[in-house]
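Complex shown without one protein chain; remaining protein chains in place.
Here is chain A:
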Amino acid sequence: MGTPERDADPQHPDARRSLLVCALLGAAVMAAVDEIVFHQILHWHHFYDRSTTAAGLVSDGLLHTAELLALVAGFFLFADLRRRRALSPAHAWSGLFLGLGAFQVFDGLVDHKVLRVHQIRYGVDVTPYDWAWNLAGLALLLVGAVLVVRAGRAGARGERLP
């Protein structure tokens, strides 16, 4: 993590900001992939499931809009990091995986199970799909966690990761 003096210096990588911006991008990309692949290409999810509660509808609308805005904001924040030469690639990659995994797990637990906005697939036993979904999310989170530890160690040694 950058000290205040380092953050103020535009020539130095800003590890924390690199991680956060890429986590935002990762979550937005995973949300977009989910919507495009499962809603629009496979038609597994439904556009609107009549059992959806009001809270589910609002959370779904909020997530959908946030995903669009986060894609735009993430892209410009990333460009700003590069422009200031403040991008730390190692932290950026770890943030991306953490974002991808966090959204996948959030969608699998909160949207599918708690709020029951929609299920992964209809007319079949959904249990194996749920397991696959959440384990994939956990795997992504794990990759992100490993990368963030490696990036932190390399940063402490003052190395630059490729």
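By our rule, a residue touches a chain if its C-beta (ideal position, glycine included) is under 8 Å from a C-beta of that chain, and two chains touch if they have at least 3 such contacts; residues count from 1.
The definition used in the following text is that contacts and distances are computed from a predicted model.
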Among "ABC transporter permease", "RNA polymerase sigma factor ECF family 11", "Cytochrome c oxidase assembly protein" or "Probable chemoreceptor glutamine deamidase CheD", the UniProt name of the subunit that does not appear here: "Cytochrome c oxidase assembly protein"
Residue of A:Arg82, A:Lys113 or A:Arg153 in touch with the missing chain, whole complex considered: A:Arg82
Contact residue for the chain not shown (choose from A:Leu69, A:Val114 or A:Val149): A:Leu69
Residues in chain A touching the chain absent from view: 10-11, 47-48, 50, 57-58, 60-62, 64-66, 68-69, 71-73, 75-76, 79-80, 82-85
